[in-house]
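So that we are looking at the same thing, I have put the structure below in C-alpha cells.
A single protein chain has been removed from this complex, and every other one stays in its place.
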Amino acid sequence: MAKSAAQGALARLITDGEAEILADWLRTFATGETRISEQEAKAQGKDLLHALGKAVADGNVADIGSPDYDEVRDLLTGFSRSRALQGFSPSETATFVFSLKQPLFERIRSTADVKTAADQLWAMSSLLDQLGMFTVEAFQKTRDELIMRQREEIEELSTPVVKLWEGIVALPLIGTLDSGRTQVVMQNLLETIVQTGAEIAILDITGVPTVDTLVAQHLLKTVSAARLMGADCIISGIRPQIAQTIVQLGVQLNVVSKATLADALALALKRTGRTVEKVNKSGRSDGALAAEMRG
Amino acid sequence: MATTTETLAIVSGDDVVRVRQKVRVRATEAGLSLVDQTKLITAASELARNTLDYGKGGHADIMTVNDTARRGVRIVFRDQGPGIPDVALALTDGFTSGNGLGHGLGGARRLVDDFDIQTAVGQGTTVTIARWRK
Partner (left out) sequence: MDSIPILKIGSALLVTIQVDMHDQLATQLQEDLTTRIVEHHARGVLIDISALEIVDSFIGRMLANIASVSRLLDADTVVVGMRPEVAITLVELGLGLPGVKTALNAERGLALIGGVARDEAAAGDGDDD
C-alpha cells in the first residue's frame, strides 16, 4: 500500500515530538478528574505514544484494525481491561485517549501550513476517535466478561450438592428457580450422582421462596432426569404456604416428599437398609441395652 | 468469519446417523457445552428422521455461524414432501402421523434456541434450527 506524504509527515510529527507531546498530554489529562497516579499515566502514555508513532508510519490511519496497529490495540486493550477491573467509568477510561487530541493538534498547528494542517487534523482526529471507540469497546467487553463470570460464580455457589451418607446426596436449593438455574442445578446434581454413585438424592426446597407452576415443572424435570440415571429423589422442606399453592395450582408433584431434611434423610437411610438408633451414655444402643436387660 | 455450509442428502437411515455425526463435529468446533451439543444433535436426529419419513427424503444444510454477536450451529432441513397441513397441531406434544412417540417437532423445538418452520400442503417443509454458545 502506498503511503501518502501526509501520513509520513504525521508519523514524523509524533515520533520527533514524542517527549513534548507526552508532557503536554499528561498535563491536559491531569487537569481532568482522575484516579490514576502520575507515574502510571506517564508509563502508559509513553508506551502508547511510541507504538502510535510506529503504527502511523507503517499503517493506514483510516484502519486501526490492520496488523500495523496490533501493538496499539494490545496496549489499549490491556489498559481498558485494568481500568474496568479497577471500577473506572467508561468515560474516565476514554478520556485518557481523547486528551491526546489537544497536544497533537497544537503540534500540527505549529508545524504545518494551513492546507496541510487541515488534512492532518482531519486524519488525526478520525484516528483518535477510532482509538477512543476501541477503548470503550474493550472496556465494555471486560465488564461483560466480569458480569458473566460473577453470574456463573453465583450460580455455582448457590447450588452445592452435599454428600450426606454413602449413596445419599442432598441439594439444598436457595433462591428462585428459573430455567437457567434449573439447568445448572440439574447438571450439578447428575454429575454428583455419577461421581458418588448415589442412589438417593434429596432436593431440599426450604430456601425456595415461592413455587409456581414453572418452578414445579423445573423440580419435576430434575427428578425425572435423576431417575433416568437410576437415582431416586425425595423432596423435602415444603413449607405450608407452598404446599397450599401447589395444590391450588393443581400441580401434580408425583414425588415422595417429606416435611424436613431430617425426615428425608431418615427415609433415605431406611431405603438403603440402615437404621438410626439412639445411643446411651455407656455407648451401647438402647436396643442392645434392652436385650441385655431382658437377658 | 463467514458461515460455512455443508449439505447432506437424507435418503436412508444411515444418512440420519451421518447428520448426527456431522452436527456433533460442528457443535464441538463451535464450542457448545456437552449438554448443548447433546440437545442440538438430538433435535437434528428428530428432524432428519422427519425429513426421511414424512418428507420422503430431502437435505440438511449444516452451517457454523461465527459472527461478532454469537457463535453456534444452524441447520436447515428441506424436503419436497406433502407438507404439514396444521403446523400448530404438529408442534403439540403427542401428535404424530408416523411412528415416533409424537415428540418429534415439539420436542425438537424445546431443545434448540431458534426454531422456524415453513410449510405448505404440497410444497414441502423447511425447518431451521440453531443453538448458540452461552
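Chains: A and B, in written order; residue numbering restarts at 1 for each.
We take it that a residue touches a chain if its C-beta (ideal position, glycine included) is under 8 Å from a C-beta of that chain, and two chains touch if they have at least 3 such contacts.
Everything quoted here is computed from the prediction, not taken from an experiment.
A.B. asks: Of the residues A:76, A:208, A:231 or A:246, which one touches the chain left out of the display?
C.D. replies: Touching the chain that is not displayed is residue A:231.
A.B. asks: Would you indicate which residue among A:70, A:137 or A:199 is in contact with the undisplayed chain?
C.D. replies: A:199
A.B. asks: By the contact criterion defined above, which parts of subunit B meet the unshown chain? Give residue numbers in ascending order.
C.D. replies: Residues touching the hidden chain, for subunit B, are 13-14, 16-17, 20-21, 24, 34-35, 37-39, 41-42, 45-46, 49, 93, 100-101, 103-104, 106-108, 110-111.
A.B. asks: Touching the absent chain: which residues on subunit A qualify?
C.D. replies: Against the missing chain, subunit A presents residues 183, 186-187, 190-191, 193-194, 197-199, 221, 224-231.
Just so we're on the same page, only the chains that are shown with their structure count from here on.
A.B. asks: For subunit A and subunit B, what's the span in angstrom between their mean Cα positions?
C.D. replies: One centre to the other, that is 32 Å.
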